[in-house]
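Removed from the display is one protein chain of the complex; every other protein chain stays in position.
Per-chain residue numbering starts at 1, and chain names A, B and C are given in the order in which the chains are listed.
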Amino acid sequence: MIIVMKTDSNLKDTGSVLKKIESLGFKPHLSTGARKTIIGVVGNGKKIDPEVFLVLPGVESVVPILHPFKLASREFKNESSVIHVNGVSIGGNEVVVMAGPCSVENRTQMLLSAETVAKAGAKILRGGAYKPRTSPYSFQGLGEEGLKLLKEAAVANGLCTVTEVISPRLVDIVCEYSDILQIGARNMQNYALLEAVGKTSKPVLLKRGMMSTIEELLMSAEYILANGNPNVILCERGIRSFEPYTRNTLDIAAVPVVKQLSHLPIIVDPSHATGKRSLVNAASRSAIAAGADGLIIEVHPNPEEALSDGAQSLLPDEFTTLMHDIRKIALAVGREVC
Amino acid sequence: MIIVMKTDSNLKDTGSVLKKIESLGFKPHLSTGARKTIIGVVGNGKKIDPEVFLVLPGVESVVPILHPFKLASREFKNESSVIHVNGVSIGGNEVVVMAGPCSVENRTQMLLSAETVAKAGAKILRGGAYKPRTSPYSFQGLGEEGLKLLKEAAVANGLCTVTEVISPRLVDIVCEYSDILQIGARNMQNYALLEAVGKTSKPVLLKRGMMSTIEELLMSAEYILANGNPNVILCERGIRSFEPYTRNTLDIAAVPVVKQLSHLPIIVDPSHATGKRSLVNAASRSAIAAGADGLIIEVHPNPEEALSDGAQSLLPDEFTTLMHDIRKIALAVGREVC
Amino acid sequence: MIIVMKTDSNLKDTGSVLKKIESLGFKPHLSTGARKTIIGVVGNGKKIDPEVFLVLPGVESVVPILHPFKLASREFKNESSVIHVNGVSIGGNEVVVMAGPCSVENRTQMLLSAETVAKAGAKILRGGAYKPRTSPYSFQGLGEEGLKLLKEAAVANGLCTVTEVISPRLVDIVCEYSDILQIGARNMQNYALLEAVGKTSKPVLLKRGMMSTIEELLMSAEYILANGNPNVILCERGIRSFEPYTRNTLDIAAVPVVKQLSHLPIIVDPSHATGKRSLVNAASRSAIAAGADGLIIEVHPNPEEALSDGAQSLLPDEFTTLMHDIRKIALAVGREVC
Partner (left out) sequence: MIIVMKTDSNLKDTGSVLKKIESLGFKPHLSTGARKTIIGVVGNGKKIDPEVFLVLPGVESVVPILHPFKLASREFKNESSVIHVNGVSIGGNEVVVMAGPCSVENRTQMLLSAETVAKAGAKILRGGAYKPRTSPYSFQGLGEEGLKLLKEAAVANGLCTVTEVISPRLVDIVCEYSDILQIGARNMQNYALLEAVGKTSKPVLLKRGMMSTIEELLMSAEYILANGNPNVILCERGIRSFEPYTRNTLDIAAVPVVKQLSHLPIIVDPSHATGKRSLVNAASRSAIAAGADGLIIEVHPNPEEALSDGAQSLLPDEFTTLMHDIRKIALAVGREVC
């Protein structure tokens, strides 16, 4: 941590910063320039909140040198983590595809969806039973009934399952039915929920908030890891920008950035990132080319009847084409889609 | 709602849109231009999800005409709502100031804070007992003990209280101690929490998410209203932009926009919006000038010792000056700070 | 400047950074922590590009300590600059209002506009003769004829003039007719143009780019100052964000930030910042309350006939009300609108 003093700070100001540093068990390192004084805080292994210094008189800014996350960092664990889900490995050489409808709507829809995505090569079935919707008047999901239909369709087709959990009190029941617990973008900083899933041992798919930085995503992963659950899979799903043409802006560089900063696997959600069916294939190809460990894609046997996200859901045929296309990209980057 | 057909759509596409509209009990209104066909959906009072049409073949886009919120809209209730909190009215002629430390830390700090802010003219004491922190390693608040200290200090100084609730299971206990329930920016779309506070009758201070549009803020208010609680106070607290100098970008225009779209009161949080003590006074003046119904401000008797947000907390003297300054602005816009 | 070394950098890397620093005539200051090595670069008064170090092996990041602008900074000139324009002073105690139509359209429109705004208390007449339009098919302005009409209307009503210059080759002719040269938002980083106006002695109204940081705005001012023209007036006119309701997001905090960082005056353009007539009054009040030195506002005698920006142009009556309203705010902050 480096403390930069204001140009018009005085010796007393500097003195009280030095005293504060020592009182916390750290060693100060003073550099006095022609116009600026800067003070390095030499570490003792513990973390300090920049605030502690920022409030002292004469301090202009505090520059953190270390990342604020620890367990999630590649410095802490150099080897890439592979998360095992019922025989499927995420973060290894294989590119894993999760697919299915936005919402679980009924038994036929789920069985058809599962069959379609399994046949095309997906390994994990997605489908929302509890839906966080912007409007209180929109379809909110089937609840436990939805979880049952999701599981039934998955089992019948040899697939694992992923579904969203939206409240700490629902963690137990979602654990009962699903192989992976999804934390949605709107809940990325719902710390009560992060703690609750951190206390289970289920793999957690943590989606990046639509206006969260990569560092904040890793800090939310840190909450889960610090609560004892090491099985975190990150997901880039598009961020908000000024560009109105797409629903969100796919931050494709987040993939290699996360790979550099963290040992955790990262997948991409091209459906929410673009919001348009016609862009999902190109976005998926770019994700695999950039090094993503997998994809999560909305597919619906009959999007015209979908209760949510129909416009970004692929038709079965489009999904089959997509799997074909990303297989070639995976090979080009030395990986495979089984 | 207006449906715009693609340039290369055909008669069959148009036909199936018309059929869909009628099947939902609405009346279609067809306009065929030189290059584009557009279809108006004439309402029957019910809401339709744009998705229903967006997924049909040949449809290019769907343009909603009505706002998606209803109970929160000024069309629904033309008269401005005034929220009554233990003798304090928010949304009336008076400009109401909520102030106090970011976190409740100890009894002395709270008593000193309460005395300071009450003397300067604040009516409501703020202080966090449950703190949503980006890092799992930061101070997370004193919990129920904090609620007690907040209430004690408030009562001793004739103030009301506002404090954040971060999980549905904490709603009951926070209701017990606090006059206003705060929903923090990170939880603006935590629907389980919105429903929980919507089922109480306590006034709710709903902060805009740093990534949320004004429309989404009003939709989150709609969740609370639709669950039966009409006492919602909105809060603009800065949004994220590319500008790095301030912690957030205060969207000052949100104040008059909300006043036009909704009957609910809106206050401004200049502390989080700017993140810098030296900018809080100017931001507060601009908020009152723009028509805000109040402010929520971080004040700490000794920011250098604060456990959180010290750099943006005002010193007691600075707060007294601020109250003096906004009193003059309030008068200039025909209102008063009592 | 502080150089942070990568965790896995070695002694050779550190050595070559030290050598580089010395070769440039600076003094290095080494701090070795438990996990990180940081090196302060102690100045000799000259500026160094961070790039010089960023490219060396083992370097993680370079943290600049000093602002990159100099002549524009308050450290360089502590006293606030007052720009004198034909008897009007901008940056002093008076709040100065520039007003008029977006585009100069014809003689009647200009004479009516000038009379209206002069009567209400504006001091400077605006009106575009050269219009930078997003579409090549939109009205591009009357050119020199427009300059003549602008000047005639201003002189007849005792007003000064401000108008945009969009190309270096037009600087001479615009200087001939106008008291202030405006650099539009889209040209804030058109350096050929900044240099051209920097070589005149006319006051320059420099609008912030909708995509530019405050620091970049001050760097563009630095171009003009460094070319010899000290008469720069800055203008905050809204930046781009994800919020779609307003045309831009008025960054109101930019006003006090600029006042802290720079000695140059700053005004606000509430018309472009909001894009909606109904929001201009509130935005103007907030600007003056925040400390702005003036406003530039679009007013049209008959917005329904305007060739550009009609939807954000005030009607004459609305402008008169606005002048009345900001007069009260100006008094509340100890200033005046003459």
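Quick note on the criterion: a residue touches a chain if its C-beta (ideal position, glycine included) is under 8 Å from a C-beta of that chain, and two chains touch if they have at least 3 such contacts.
Fair warning: this is a prediction, and the values are worked out from it, not measured in the lab.
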item: Touch criterion as defined above, residue of C:L24, C:V55 or C:C338 at the omitted chain; value: C:V55
item: Candidates C:N93, C:S138 or C:Q260 - the one touching the absent chain; value: C:S138
item: Residue among A:A226, A:L279 or A:V337 touching the omitted chain; value: A:L279
item: Per the touch definition above, residue among C:D251, C:D309 or C:D325 touching the missing chain; value: C:D309
item: Residues from subunit C at the interface with the omitted partner, ascending; value: 47, 49, 51-52, 54-56, 68, 132-138, 166-169, 186-187, 189-192, 209-211, 216, 219, 222-223, 226-227, 240, 303-304, 306, 308-311, 313
item: Positions on subunit B where the hidden chain makes contact; value: 2, 4, 7, 29, 31-36, 38, 40-45, 63, 65-66, 75, 240-242, 244
item: Positions on subunit A where the hidden chain makes contact; value: 211, 213-215, 239-246, 249-257, 260, 273-274, 278-279, 282-283, 285-291, 325, 328-329, 331-333
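Keep in mind that, in the parts below, only the chains that are shown with their structure count from here on.
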item: Farthest chain (mean CA position) relative to subunit A; value: C
item: Central chain (distance from its CA mean to the mean of all protein CA atoms); value: B
item: Centre distance in Å when subunit A and subunit C are each reduced to the mean of their C-alpha atoms; value: 39
item: Centre distance in Å when subunit B and subunit C are each reduced to the mean of their C-alpha atoms; value: 31
item: Subunit B residues counted as touching two or more neighbouring chains; value: 211, 240
